[in-house]
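Note that one protein chain is taken out, while the other chains of the complex remain in position.
This part shows chain A:
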Amino acid sequence: MKWRTIFSSKTMGGDEEVKVFGMWASPYSRRVELALKLKGIPYEYIEEDLSNKSALLIKHNPVHQKIPVLVHNGKSIPESLVILEHIDETWRNNPILLSQDPYDRAMARFWAKFIDEKILSTTRKVSFTTGKEQEHAIEEVTEQLKLLENEVKGKAYFGGEGIGYVDIVANFLVFWFGNLQEALGINIFSQHKFPFIFEWIQKQLKIDMVDESRIPKDKHLTYIRTRLAAFKSASK
């Protein structure tokens, strides 16, 4: 278990204690860190070895025993989407992630849920299946990405004028997804097929905090390839 303290240039009140239990290659963990960095909230980061979870992680998330977990002044909050809303409601400085308008909030929550329950879930199937099953999963995730493409068409950000909740949830498209498809040797996601999402990615990269939260590519490719190899040998 490695400890790392991160302070951004815009530190907030010194009496708030924020810890994040995360894993560097997890898009769920990365999105929590991105939200904290964007809002300039200092936090202590604890890297978890998922093959050997720490007693502290299990204490803070006994139900699922998963990362990420946010511990705010000693109170544990698991589940990345729950964490993001908590961050936005607690620290009301810019960027405000969710609109105050109930309908806009409902739409943002809808797309976040869609990303997690459909796109990321189907992406797991693409990674961990073969043959016809994988082909089917690739078709499925392509259709799901098309729906997301349609949602960002004509918009600078999913949230409208500035980076928001859905942009942060969709952050996995900026680095993580491209690395994954390279490791898998497939080409689902290209500028040709998804011009609007790629345009959105270019805008995301212009945001310092997003660019700084880039996953080291070689390290990530090695990690994915190791996991895929382990899956292949386990399924023999």
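Here is the rule we use: a residue touches a chain if its C-beta (ideal position, glycine included) is under 8 Å from a C-beta of that chain, and two chains touch if they have at least 3 such contacts; residues count from 1.
Assume contacts and distances are computed from a predicted model.
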One chain of this complex is not shown here; going by its UniProt record, which of these names is it: "AP-4 complex subunit epsilon", "Mini-chromosome maintenance complex-binding protein", "Glutathione S-transferase" or "AP complex subunit beta"?
"Glutathione S-transferase"
With respect to the chain omitted from the figure, which of A:58, A:147 or A:205 is a touching residue?
A:147
Listed residues A:53, A:86 or A:136, member touching the removed chain:
A:86
In the full complex, chain A touches the hidden chain through residues 63, 72, 75, 77-79, 81-83, 85-86, 89-90, 102-103, 105-106, 109-110, 113-114, 147
